[in-house]
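Left out: one protein chain. Kept in place: all the others.
After this line comes subunit A, so read on.
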Amino acid sequence: MVIYAGLQFENSCEVGVFSKLTNAYCLVAIGGSENFYSAFESELADVIPVVKTSIAGTRIIGRLCAGNKNGLLVPHNTTDQELQHLRNSLPDQVVVQRIEEKLSALGNCIACNDHVALTHTDLDKETEEIIADVLGVEVFRQTIAGNILVGSYCALSNRGGLVHPHTSIEDLDELSTLLQVPLVAGTINRGSEVIAAGMTVNDWMAFCGSDTTATELSVIESVFKLREAQPTAIVEEMRKSLIDSYV
């Protein structure tokens, strides 16, 4: 399956809060039951490492850390043990870096893929430099639909991106130009606007919360290009009802 829908972490459909998925690794929160972990494991075990962890003693790891295949950034309140555990479990080419930043929910402040990152407008200059360094990306300070928490309202992969539904067409165009990927405004988990909290995605796989409707799934499938092999005609047809902009 390229989309794993119907995922729940302890009866909450906010998958993106409790997990972080990149092209090189996957982080999963420690939950009461093993169902959440085994969902990821079943799909990803032979491809990338799936690591159970906590950050700063919390389970909301998806919103606290930001990363891509090159590196992982964790907030200043991450404990040393957690940091060590991460460094041990993740592949060597992934640089794990702890940042001293007053905005500690890095997952909410930074949306990134392997080439480009969007950040909160009030982020420190040093943090920006560290991001550019560690993650190897180009950093842009942006807002999405007037919201400064770009990390929460946008889910990004190297193939496409899903943003807040109230984003205007001009904004979409601008962001798309910056990010160099097609963007679509849509919803997740039955009309929720907080996209990144409801799902997590990488180049070939997406995990969505249990409340996601079929319409939303089809939108995700098409924008992140997750379909196995598709004749162009069907894609073109779908595109009529979506707003895309290509570079």
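Operating definition for what follows: a contact is a pair of C-beta atoms (placed from the backbone, for glycine too) under 8 Å apart; a residue touches a chain by one contact, two chains touch by 3 or more; residues count from 1.
Note that contacts and distances are computed from a predicted model.
Trainee: Assuming one chain is omitted from the figure, identify its UniProt name from "60S ribosomal export protein NMD3", "U6 snRNA (guanine-N(2))-methyltransferase THUMPD2", "Sorting nexin" or "Protein TRANSPORT INHIBITOR RESPONSE 1".
Mentor: Per the UniProt record, the undisplayed chain of the complex is "60S ribosomal export protein NMD3".
Trainee: Which of these touches the unseen chain: A:58, A:180 or A:215?
Mentor: A:215
Trainee: Decide which residue listed in A:75, A:107 or A:186 touches the omitted chain of the complex.
Mentor: Among A:75, A:107 or A:186, only A:186 touches the chain that is not shown.
Trainee: Out of A:50, A:172, A:196 or A:226, which touches the unshown chain?
Mentor: A:172
Trainee: Touching the hidden chain in the full complex, which residues of subunit A are there? Just list them.
Mentor: 141-142, 165-172, 185-187, 190-193, 213-216, 218-219, 241-243
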